[in-house]
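What you see is the complex with one protein chain gone and the rest in place.
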Amino acid sequence: MSRRFPRWTVALPVALALGLSGCGSAVPAGSAATPAGAAKGAKEVTVFAAASLTGAFTALGKHFEAAHPGTSVKFNFGSSATLAQQIAQGAPADVFAAASPATMKTVTDASPATSPKTFVRNKLQIAVPSDNPAKVDELKDLADPKVKVALCAEQVPCGAAAVKALDAAGLEVKPVTLEQDVKATLTKVELGEVDAALVYRTDVIAAAGKVQGIAFPEADKAINDYPIAALPKAPAGELAEQFVGLVLSPQGKDVLTKAGFEAP
Amino acid sequence: MGAVTEQNRTASARPPWMLVVPALAGLAFLVLPLAGLLVRAPWSTLPERLAEPYVLEALRLSLVTATVATAMSLLLGVPLAWLLARVEFPGRRLVRALVTVPLVLPPVVGGVALLLVLGRRGLVGQWLESAFGITLPFTTAGVIVAEAFVAMPFLVISVEGALRAADRRYEEAAATLGASRWTVFRRVTLPMVMPGVVAGAVLCWARALGEFGATITFAGNFPGTTRTMPLAVYLALETEPEAAIVLSLVLLTVSMIILAGLRDRWVSAP
């Protein structure tokens, strides 16, 4: 993961991926207007954040706008790896909050940034449909070939964490699918297409009762640190640092804990 | 005098720039991204990357599923196109609109919709599992279903257009020669709309080959079973953009070769 990509290597495949998927998350249209808006006095800060932060950061954005009248916070939520590539390609991000240090490193390697700070940690849980048809209650049940399991692909942070946790438990699990992100993995559980999946605790809480979460001890071996950094070249430099400050403040911690994150 | 005439003729033969300029811009718009891939491809490491077994595996899966999905679309789509073009029934306009739904539906939504119907707890899927022990999600059959769902409208629209444009009097002529409606369809209608059927099948195949959203949502992603080239490209992008370029080039090259071959054989025939 720790590699530098010249701009071109990233720009083309991203465009390709957007075309192929037909559903890729694009940079919000408003963000391009940031410099012009700043010049007029209307202040705007653009935050690129991992999809798992959607709920908590949206709430924090409202707090920030209330505390700084006349500013607005724009969000671009998506897979951390995709966001990192968009930033490396020149997407106008003021703040980057990633779901793994590795993806953060892609960005800080390519361009200077304030030193990333870990602001929350996320832990895996076993998610099962609310009626738990396969009667899963611990991690080793996932190794049963009769149990259909969905995992994230190893290329994305939740997949890497799942591999770490399963390795720590010494379990051989054969999933039926390796999903491209954690939300897709969770959807498979919500629809009952799989009997179990490894997802973040925060996702189980966000699913609000549609799935059941089961904590397991090996999850401690695969804890995900979420780093955040302001990008100094960003047009709204000062506001960016202020937003990072809010995330790290007790108020920010409070909102994030309610969403299921743990303090680092 | 002769020179003037010659000049006039040349002037009138020149295509109007109002068409040529946007045409060239359109061509550049379509071709430049491909050129970009070619220019930026990691040529030096290409042989090793191509030799990796997962490339061949994904390619083979893509070709097989797209081809089977096209066959399935032909089997179901041509009769559907015939029904829409030739049979008057109440609500035909509505049905025609419904057929195009997969075209406008974001493929991921299409995948979710397929799960709701054919998934383990879906309306039909439930019954398929209890009666026949068939489950579609996370299987290669599921990939085919997802691709056919997204790609079949291209075939239906193309064939329906050909059927509407076909001169129905040939069918009348066949009837006066004693041909039943099925014989008329098989021996007169179908051969006469064959260029439309082939064009539709090519579109359908190309669309199925590039299918991503519905496939990953409905059939999931597992090497060898459901990870087609577009899925492999998407995942490679997460970590290794060069690998994504290589995979894209492989997909493009193979599909171009196949489509060019088909075009020579069918599409350019007068």
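When the chains are written out, they are named A and B in that same order, and each has its own residue count from 1.
The rule we apply is simple: a residue touches a chain if its C-beta (ideal position, glycine included) is under 8 Å from a C-beta of that chain, and two chains touch if they have at least 3 such contacts.
In this section, contacts and distances are computed from a predicted model.
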Completion exercise
Complex minus one chain; that chain's UniProt name from "ABC-type quaternary amine transporter", "Imidazole glycerol phosphate synthase subunit HisF", "Spermidine/putrescine import ATP-binding protein PotA" or "LacI family transcriptional regulator" is "ABC-type quaternary amine transporter"
Handout entry: Partners of the unshown chain among those that are drawn
Key = B
Handout entry: Contact with the hidden chain (one of B:Val104, B:Ala173 or B:Ala260)
Key = B:Ala173
Exercise for the section: Identify the residues of chain B touching the omitted chain, counting contacts across the whole complex. Expected result: 167, 169-170, 172-181, 183, 187-188, 191-192, 194
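One rule holds for everything that comes next: only the chains that are shown with their structure count from here on.
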Exercise for the section: Could you pull out which chain A residues touch chain B in their complex? Expected result: 1, 5, 8-10, 12-17, 20-23, 79, 81-82, 85, 148, 150, 153, 155-156, 175-180, 184, 187-188, 191-194
Handout entry: Of chain B, residues touching chain A in the complex
Key = 33, 36-37, 40, 106-108, 112, 115-116, 119-121, 137-138, 210, 212-213, 216-217, 219-223, 226-227, 230-231, 233-239, 241-242, 244-245, 248
